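The other protein chains are all here in position, but one chain of the complex has been omitted.
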Amino acid sequence: MILCHMVDNKNMRDDSHRKPRLQKIGVFTSGGDAPGMNAAIRAVTRAAIANKLKVVGIRRGYQGMIEGDFIPLRSADVSGIIQLGGTVLRTARSNEFRTFEGRQKAWLQLQKAGIDAVVVIGGDGSFTGALTMSQEFNISFVGIPATIDNDMYGTDYTIGYETALNSVVCAVDKIRDTAVSHGRIFIVEVMGREAGLLALNGGIACGAEVILIPESKEQHDELKRFLDKGYRHKERSGIIMVAEGDEPGGALKIAEQVRREHPDLDVRVSILGHIQRGGSPTANDRVNATRMGVAAVDALLDDQKSIMIGIDDGKIVQVPFNKAVKLNHSIDGDLLDIQRMLNI
Amino acid sequence: MILCHMVDNKNMRDDSHRKPRLQKIGVFTSGGDAPGMNAAIRAVTRAAIANKLKVVGIRRGYQGMIEGDFIPLRSADVSGIIQLGGTVLRTARSNEFRTFEGRQKAWLQLQKAGIDAVVVIGGDGSFTGALTMSQEFNISFVGIPATIDNDMYGTDYTIGYETALNSVVCAVDKIRDTAVSHGRIFIVEVMGREAGLLALNGGIACGAEVILIPESKEQHDELKRFLDKGYRHKERSGIIMVAEGDEPGGALKIAEQVRREHPDLDVRVSILGHIQRGGSPTANDRVNATRMGVAAVDALLDDQKSIMIGIDDGKIVQVPFNKAVKLNHSIDGDLLDIQRMLNI
Amino acid sequence: MILCHMVDNKNMRDDSHRKPRLQKIGVFTSGGDAPGMNAAIRAVTRAAIANKLKVVGIRRGYQGMIEGDFIPLRSADVSGIIQLGGTVLRTARSNEFRTFEGRQKAWLQLQKAGIDAVVVIGGDGSFTGALTMSQEFNISFVGIPATIDNDMYGTDYTIGYETALNSVVCAVDKIRDTAVSHGRIFIVEVMGREAGLLALNGGIACGAEVILIPESKEQHDELKRFLDKGYRHKERSGIIMVAEGDEPGGALKIAEQVRREHPDLDVRVSILGHIQRGGSPTANDRVNATRMGVAAVDALLDDQKSIMIGIDDGKIVQVPFNKAVKLNHSIDGDLLDIQRMLNI
Partner (left out) sequence: MILCHMVDNKNMRDDSHRKPRLQKIGVFTSGGDAPGMNAAIRAVTRAAIANKLKVVGIRRGYQGMIEGDFIPLRSADVSGIIQLGGTVLRTARSNEFRTFEGRQKAWLQLQKAGIDAVVVIGGDGSFTGALTMSQEFNISFVGIPATIDNDMYGTDYTIGYETALNSVVCAVDKIRDTAVSHGRIFIVEVMGREAGLLALNGGIACGAEVILIPESKEQHDELKRFLDKGYRHKERSGIIMVAEGDEPGGALKIAEQVRREHPDLDVRVSILGHIQRGGSPTANDRVNATRMGVAAVDALLDDQKSIMIGIDDGKIVQVPFNKAVKLNHSIDGDLLDIQRMLNI
């Protein structure tokens, strides 16, 4: 069974064979905001216009779809947004959309606005919603993965992850200044309730002394080892990276335990929180968002539905929504080995 | 009574009239680390060497002084540090120094190392320690104010404050991306246990909707007003800046209260913590640290003691340690007025 | 004669005594763009609205005034711009405004739009234009100084200078990485045709080995000294900062000369150019732009005309346009002395 298939963007430019069925598409962002969403909105809008489609921006996710909170998007409307964090179309949670009645309202709004197909920019929850709706009503969705957790099956890459990773690294570099100056241990909590990618790669990039991630329970022995014998000299400092979801309570709980067992140590906690989520996207987040935005329009023009655009080994692929579920990239065990080896 | 007097740096270059009494000086950092401390260490070291003095770096503050943790500093040793956060001489707390016995040990170590005078880079607590020691033993101290709180009497400027302020602004700009995207209220806690300068100026610079600082209790009415009638539309977001010490519990406690009174609002907390303290210093923090470092050596060459170097209206001044106590710059009421006026 | 006088912002809030003459003001940016201009536009707009005035944005400077390129500004229109570089009202040169006919057209446009008074955000050239026009026609101008050169008489501070300074420092920090890695000399050209402030303070902040500025010709001897004897060791690198206008040809010409006299040296040139001009403004640039924007509206409400708002020793002052000419802040000779002393 083939889960995803590579696609040739060239088709889009030679679209003589296409039926002119598609006339107006919608685009919206859903779930947590991620840097690069605006670059994707811009690419979807302009690629659609270049292909003679009309574009409607749906504001505040599925909730805005239900309420008919729509705005027309012209080329100039997406000018100067490629470098902005957040999402100009905003995003929101919608409990109403979880009901059939809610989805029906949403469909009626799309009908009323003449929207033939929709590009949804978000995570696996957003795609599940799209799949459900497209099975109940006659509307096509194509998805673009955008989440700072990078935890989607079928794509090496989700929009926003790389920017978040660099925000983590930049913040920990600053914290290291104080850790070294005072000979302190900092327990730094980063986002990632079920996925430790940000903590793992952020920890490697910052030379963290210990990395605690939900995917590997052995790391707690590492922490013990570090504290017991590794941390003896009065000048030595340390950064312990913790993924948000490693333990309920996270960094604060671990700090409590460390202080109990090692009352002599000077231990501090830093919870990076929402500074990981905003900010101007990195070059790759912008380029990949742009490529995926163009590919999403291309897929709609090719009469595709219920697929997510992904990137695999640098190339654009299409993955059925059904397969594009939240699935942690198996953590590269080598990286943990490397971290342990270099922490000497 | 004149608290501080302006000084003419020119004297330093024409030092023919000086007795060659001073031969070796020490320099150390004390208290919390602040960006720009390294620029000050570099300036002290090179200004001293340019004046034919030997320089000893005292590591880990007063504790290192007690332990004789000294290293010679040559010009090359301070090369390439002007742009680094933290302090290459490290810093530490010392309970031992609070005792006479501790200070005696420290003095004996200085004696043994042939150190005639010392430049102390830190906050008011560090200067109080220096004053006590210089009154008990025959040793001169000159201070350079370095604290991100900018809460010293006698100087417009303490090293590190401006860098911290820009770190706050940079972080809140990112948080704003998410706040706007989701229509959320963020309560952002910044450092400043007794001084609200970081929260006030950071709040103005980020266009915060409400600023809560220890210096003004009326601001809580502002918060109430903002929540009660200002915050009605579903799209509106808000940043509420809180100085760390505004209330015991700070941002978390305020969030709890807001959620209790306004259960419909989507409220999040972000505690910026130690990312405010590190990082490469801003241009002004480097330039002023450099100027104060040179002026501190100049003061020692002029046989001064127990004074802090300060900057007043852009000019170097000297302030007796006795006067250079922690004293909050009275908050500029106009700034609060301005913030209220612009938040419409 | 008093050139400037301090003002009490408090008046603005107690404006019961004011005649309700003023009803609609214009605001525009003129000359080179400077980071913080948007913060000033926001403050002017909201302070005016808070005082029951209507606000019109004049686009593209005096040229837009002549063409009647006006847009109404409401509070929401200036939301989310405080952190943006450049100017949302744009700027332009206008030869037509230099003629009486041009200024007459501009005045008729203002008349037609019902604009009673105007806030001009720019440099000395912009203020001269405003002064001329206000003397010919019945219209009041108040100015806010914004130029990255910081070369205005009557104010310690012009909007954009500090951001530009930090952009210089950030760029030179990067160049230093390569200079040190290769043992190279870099000649770095920064903006400042007649004023060396950016080069001087940027050079101090980056630990530049030599600083060449138009205000001090002796510095060329410094360069010679540095190259002749200071630069001997194969590992030593150097940063030579040059203000754009130090010599016609600037950095390239100096590099040519250095290569001719020292063919053994590995010399490179970096012209920082327009990366000095853009970018998100620093905290101070935002706060001061905000304060001056509010003060400008206050001045108009106080029936002032032909004055520039300035900041002197941290306080708001008003300076007649006639006095607010381009005038280089006399370069602090101490800074050059310090630079020479520390470069050992």
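Note that the chains are named A, B and C in the order they appear, and that numbering of residues resets to 1 at the start of each chain.
Please note the rule applied: contacts are C-beta pairs under 8 Å (C-beta built on N, C-alpha and C of every residue); 3 or more make two chains touch, one makes a residue touch a chain.
Computed from a prediction, not measured in an experiment: that's the story for all the values here.
Enquirer: For the chain that does not appear here, which of the shown chains does it touch in the whole complex?
Expert: A, C
Enquirer: Which of these touches the unseen chain: C:Glu136, C:Asp177, C:Asp228 or C:Asp313?
Expert: Of these options, the touching residue for the absent chain is C:Asp177.
Enquirer: Which residue, A:Gln104, A:Gln257 or A:Asn284, contacts the hidden chain when the whole complex is considered?
Expert: If we include the chain that is not displayed, A:Asn284 is the one touching it.
Enquirer: In the complete assembly, which of A:Asp69, A:Asp116 or A:Asp173 touches the absent chain?
Expert: Looking across A:Asp69, A:Asp116 or A:Asp173, the contact with the absent chain belongs to A:Asp173.
Enquirer: On chain C, what residues meet the omitted chain?
Expert: Residues 29, 33, 35, 60, 84-87, 90-92, 167, 171, 173-178, 180-183, 186, 234-235, 268-275, 277-279 of chain C touch the chain that is not shown.
Enquirer: Applying the definition given at the start, please give the residues of chain A touching the unseen chain.
Expert: Residues 9-10, 13, 42-43, 46-47, 49-50, 75, 80, 82-83, 156, 162, 165-166, 168-169, 173, 176, 180, 201-202, 204-207, 280, 282-284, 286-287, 290-291, 294, 313-314, 334-335, 337-338, 341-342, 344 of chain A touch the chain that is not shown.
Heads up, the rule we're going with is that only the chains that are shown with their structure count from here on.
Enquirer: Is the way these chains touch best called a line, a ring, a star, complete, or other?
Expert: line
Enquirer: For chain B, which other chain has the most distant CA centre?
Expert: Checked the centroid distances; the maximum from chain B is A.
Enquirer: Would you mind working out whether chain A and chain B touch using mostly the same residue numbers, over half shared, or mostly different ones?
Expert: Since more than half of the residue numbers are used by both chains, the interface counts as same.
Enquirer: So how far apart, in whole Å, are chain B and chain C when each is placed at the average of its C-alpha atoms?
Expert: Taking the mean C-alpha position of each chain, the two centres sit 28 Å apart.
Enquirer: Give, as an integer number of Å, the spacing between the C-alpha centres of chain C and chain A.
Expert: The answer is 40 Å.
Enquirer: Which positions in chain B touch two or more other chains at once?
Expert: Expected reply: 173, 176, 180.
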